[in-house]
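For this view, one protein chain was removed and the others were kept in their places.
Moving on to chain A:
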Amino acid sequence: MVEHDIDESEQKLDAEVAPALIAVHPYQKFVSVAVGSDLRVFSFQHGSAAQLSDDTGGHKDSIRAIRYSKSGNLFVSGGDDKLVKVWDTDSWRCVYSVVSEKRVTSLAVSGDDKFVSFADKFGVVYVVDIGDYDDENRATVHKKAVPILSHYCSIITRLDFSPDGRYIISADRDFKIRVTLFSKERLEGAHEIQCFCLGHTEFVCSLAFPRSQDYARGLLVSGSGDSTVRLWDYNSGSLLDTCEIGTKAGLSNSNQKQEDALPAVTDLCETCDGSMVAAAIQRTLSIAKVVSIAGETFIPTSISAASSVPLLWMVMGASSLSATDSTLLARVRVVSGLGADHSEPIVPETSVVEDKEVPGGEPLLQALQGRLTINEEASLTTAEAVKTAMHNLLIKKQYSAERRDFRKRGRNDKKIKP
């Protein structure tokens, strides 16, 4: 049956394509890009790619989440190979390796570098105590993770420790954001829920924490597939503001397919002084103003900024589709002029930086992209792959009636026909 064959190959595609990720060291000492199972790190100090050493041979399958800790001393990565790896950023050695029962979908490191938290595909959130980190130790230590909470049968798209260290915040595919009390006494289970931030009408895919002089209590910004960015008080769960970012960025729907009616927010990142939040949307990038990436098809899949430098780093890419394409493509671009001091009379323009002006220059682009220039065709294929990857990851699949029956063919309990 032709329909089934197409669906089978579609399924294989869904399973393998993972969006590219980027993370910038808080003091911009390093930039990391993860595409598929490949982890690429560029060191500004040495002006070249950093060598990663891992006793267990690195990641074996698509990496789904990467983060730097607030201090910059640690870097974590995890994904479809059911492993979470903690790296020391001085030596780029993998110091801890944690096994997860299911594939890992998101990661976070606590502000004091003592805990790593990760979520698996079933919505369970785990915590690993790494407070006993000893940099004298040469070998990779294997650690056990303890489950502390869960979002019932939902994929957790984003995990974060609140900046004040009191809460662990988890966002999921079923439009919810949960704020739970967390502390070292709660390592066996984080049972007390502080609040839920409810209001999104599609999957929540990213969180950011802006800082404001006027608002002392905790601010949280979330981005979602419903094309809005919302501002919350995370102590009470109240919705403070909603920004219809899709419409604001001037993206019209006239020539989009029906499913893609609203451009989804793909990632959020606060600028280094915390006064602004950058949102990557499915077609472009939007900050308080819209920054269009002209001249090429670019869908930022992941954005990151250092807390000390006013630059925003973006990456677009996906793990490869076909067997012939051996280099995993990632396109890195930088936006400058953010986090400007508003007291200055002249506010610098936010603009996309040309390749030759990118900090780290050609060596950086070579190390992180896999190759120096990426032609238009490759760019287009990657853009399509990225769209599919994000759609499949975040939107629950709807199957037709025959497809559902086909999927149930192995079961031996029969439904009573009404």
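Keep in mind that, in the parts below, a residue touches a chain if its C-beta (ideal position, glycine included) is under 8 Å from a C-beta of that chain, and two chains touch if they have at least 3 such contacts; residues count from 1.
Keep this in mind: contacts and distances are computed from a predicted model.
The subunit not displayed here is recorded in UniProt as "tRNA (guanine-N(7)-)-methyltransferase", chosen from "Sorting nexin-30", "EF-hand domain-containing protein", "tRNA (guanine-N(7)-)-methyltransferase" or "Myelin protein zero".
From the options A:19, A:36, A:72 or A:199, the residue with contact to the unseen chain in the full assembly is A:199.
Among A:134, A:185 or A:354, only A:185 touches the chain that is left out of the view. Within chain A, the residues in touch with the undisplayed chain are 122, 124, 147, 149-150, 152-154, 166, 174-176, 178, 180-181, 183, 185-186, 189-193, 195-196, 198-201, 237, 396, 415-416.
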